[in-house]
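Dropping a structure here in structure tokens format, bear with me for questions.
A protein chain is absent from this complex, but the other protein chains hold their places.
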Amino acid sequence: MTPLLEVDDLHVSFATPRGAVRAVQGVSLSLEQGTTLGIVGESGSGKTVLSRAIMGLLPRHSATQTGSVRYQGNEILNAPNDELRQLWGTHIAMVFQDPMTSLNPVLRIGRQITETLRIHLDLTKSEAKETALSLLMQVGIPSPVERFNAYPGQLSGGMRQRVMIAIALACAPNLLMADEPTTGLDVTVQAQILDLLSTLQHERQMAMILVTHDLGVVATRADEIIVMYAGNVVERAPTNVLFTQMSMPYTEALLGSMPRISYPSHTRLLSIDGRPPDLLSPPAGCPFAPRCPYAQGKCHREKPTLVEGAVPGHSYACWFPLPIREKAATS
Amino acid sequence: MSDQITPPAIAATATAAADEPEEELTTKSLGLFFWICVGWITLVIVMALIADLLPLPDPNIGNFNGSQNAGPGWGHLLGTDDLYRDIFSRLIFGARVSLVVGFGGTGLGLILGGIPAMVSAYRRGRVDTLLNTTSYVVLAFPAIVAVIAIVTFWGHALWKITLVIGIAGAPLIFRVIRASTLSYATRDFVLAAKALGASDRRILAREILPNIMPTVVSFGLIAVATIIVLEGSLSFLGLSVSPPTPSWGNMLNEGSSLLTGAKGQTNPWLVIFPASAMFLLLFSLNVVADKLRSHFDVTEIKL
Partner (left out) sequence: MGRYIAKRVVLLIIIIFFVSVASFFLVHLLPGNPVDTILGPNATPANTLIVNHELGLDKPLWEQYFIWISHVFQGNLGQSYTTHQTTSNIIGQSFPIDVELIIGSQLLAFAVAFPMAMSASRRPNGLFDQVANSTTFGMLALPPFVIAPVLVLLFAVHWHVFPGPASYVPLTQNLWTNLHAILLPSIVLAMGSIVVYFRLLRNDLIATLQEDFITMARSKGLTDRRIMWRHALRPSSVSLLASAGVTIGSLIAGTFVVELLLQMPGLGYQLIFSVNQDDYTVVQGITLVVAVAIVLINFLFDFLFTVVDPRIARE
């Protein structure tokens, strides 16, 4: 059976006055109906560009995309806008990073939800309104009848993100792309939104790509995790494997920079020194080498490729993955 | 917009684009077109200045033995009008009116509006609030009506027109310069100068003025163009300098009355030449102002 979504060797670069910015460098992934893929990386890792490239939302005149993106077996990379528009909203939908700027500030909430319903599903005005109200209810918005006529500015951030989820789910898509859906929200609200997404996903048997900088967010919610760094996939594994057999020092570093309840108070969080490399002129070797505590000569010279690990489905791009290094240290 | 909400790669593109002019500022040239426009403005100014020295026929008295309403030709470069007067000569002398009122009115406006604006924005306090509110109220009043009324009752001498237009333009100039000064008045280098004990006058002249100069120059040139249009309209309505003194506006007026056959004759050249002269001067002023504005990265001023 063909997977719902298959991405093969996807490259994305942006033309800038100073040269090409290679934001995504050869990413492959696949996703089955009903499963969740987590894409993790710090800002600038290319995860947002990747998600937008998969959807086909990047501006054509400045972004060059090569490789392959297949949805239900059909090639959609660089497909004409008219063709993509048939997928957008109805097959693939997106929840954006910032609920403050992603809703149109001058249109009422109701209009922004019913719009897609009326266009894609040909509903009448009253049918659309009814559906929209039930959607608002499903995403947990109290007194939806009043909210229906509100402007985005009259709602809190959490409420707006719920509205955005309602818009994304309006036409029952098969694949939901959630790009940092909780970044701008309070911690308590973050958990609510993520739980809401999981619940709705299971109810609807939807596939989901959850893009985040926070390993904790995907730890309990994703079936598989991809770790990105400087436009490259540096490690990918089923969730439980990743957390038990972590091989790439960057993944370890990401985990180390997360606060945990089990830590005694005043524990110093590990920070990753330095900055991600300049994507205009990436270094010759491993992109993480300049910041990697274990980096050796080879790391600076040659770029590691993704190799299969011991467990099926686990691969990493590292010359000296953690278990090997530990062995070297003990011997 | 914060970085947080912009997708990284797009943010990178944006920063790259924003960085570019900064790096190239020293080498970025204003372009040939800019210099052609500067050249044209200079040419018009020089011609108007030395008009008396040029071998031109008298602009006010026609040669009644010559030809009337002639087209362009060797005897009269751009032809003659219905009173046998040389159009080329009248255009050059007419430029004086536009230039004197345009640059004079702007200069006066800068003195009357600009200097108080700098002091007001620098000192703040009640006087600033008062002046600011006043400028709002004054700007609500239709300046053109006031200018027409005053000029008509007071007289049409060139200096009176310049004075009235300069005063009328002062509130607008006040607002622009005030806004520009405000953005510098609290910067660190101003505070540093204050801490070193520099006098207010010195800070305004040495620290703030050089920084707001790009705004003053590009906005000033737009003001010159705007005032030239205003004077031209007044001239066209017969409310500026009295005939026979030529101005491009009153030439256009005479040309139009000939056009429509009010005097039984037609002479399209008398419309075409002053209209072209006016267009080229205004166009050049606008181009120079606009290029300077983008060169010095001054935010667009809404007039």
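Letters are used for the chains, namely A and B, taken in the order the chains are written, and counting of residues starts over at 1 for each.
We adopt the following convention: contacts are C-beta pairs under 8 Å (C-beta built on N, C-alpha and C of every residue); 3 or more make two chains touch, one makes a residue touch a chain.
This one's a predicted model, so the numbers in the text were calculated from it and none came from an experiment.
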Missing chain: touched chains present in the view: A, B
Contact with the hidden chain (one of A:L5, A:L103 or A:A207): A:L103
Absent-chain contact - pick from B:G94, B:G232 or B:P246: B:G232
Hidden partner chain, touching residue among B:A170, B:V190, B:L221 or B:V287: B:V287
Hidden partner interface residues of chain A, rising order: 52, 55, 57, 61, 81, 85-90, 93-94, 96-98, 101-107, 115-116, 119-120, 151, 153, 164, 167
Residue numbers in chain B that touch the chain omitted from display: 5, 136-137, 140-142, 144-146, 148-150, 152-154, 225, 229, 232-233, 235-237, 239, 249, 252-253, 255-256, 259-261, 266, 268, 271-272, 275, 278-280, 282-283, 286-287, 290, 300, 302
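The definition used in the following text is that only the chains that are shown with their structure count from here on.
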Whole-Å separation of chain centres (CA-atom averages), chain A against chain B: 54
